[in-house]
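With one protein chain held back, the other chains of the complex are shown just where they sit.
And now, subunit A:
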């Protein structure tokens, strides 16, 4: 009757970068057939109002790896409890629960990758597509003493954005930071990248 005889997974932890959340644990090594795991979660609502309710992860119930992308399960900015157990045929282990609830507002926000190019005299930027939750603050300037910085909010990555029409012989620089409104945070600025109308992209 599936009494807990299998060892439970250990060392659960969540690694979250740019709103992609990965739950990992130490694999359970058993002789013979493959070992599977089941992942379940409960948001703050469940823990407050229906603490007996745990929800199977959308992508890891079951899974045979020792990690689970829980990004699609973590859908609100509230603490989430997470648990994993080992399963094999009808046998299951006890549940191992993440020591501290995970909240997506703790995600590590990295500066976005970007490509700065010129199309004739047009300064064009393409930012990394980090998904629908991200916007970007882009700052660009003409590289000369006392130059004024211009700022622009770009709603979505992955599409070329025209920033400026450049003057011949001048160099222009661009930097960007990622913004996530749902958690009210932003990344550091990326390193600036510059182009010169007749030159190639010049790192600072």
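Here is the rule we use: a contact is a pair of C-beta atoms (placed from the backbone, for glycine too) under 8 Å apart; a residue touches a chain by one contact, two chains touch by 3 or more; residues count from 1.
Following the convention adopted for this analysis, contacts and distances are computed from a predicted model.
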Query raised in the report: Any idea which of "Trafficking protein particle complex subunit", "Elongin-C", "Serine/threonine-protein kinase crk1" or "Interleukin family protein" UniProt assigns to the chain that's been left out?
Result: "Interleukin family protein"
Report task. Out of A:78, A:124 or A:192, point to the residue that touches the absent chain in the complete complex. Result -> A:78
Requested in this report: Kindly state which of the options A:58, A:97 or A:117 is in contact with the chain not pictured.
Outcome: A:58
Query - Positions on subunit A contacted by the hidden chain, ascending - result: 42-46, 48-50, 55-56, 58, 73, 75-78, 181-182
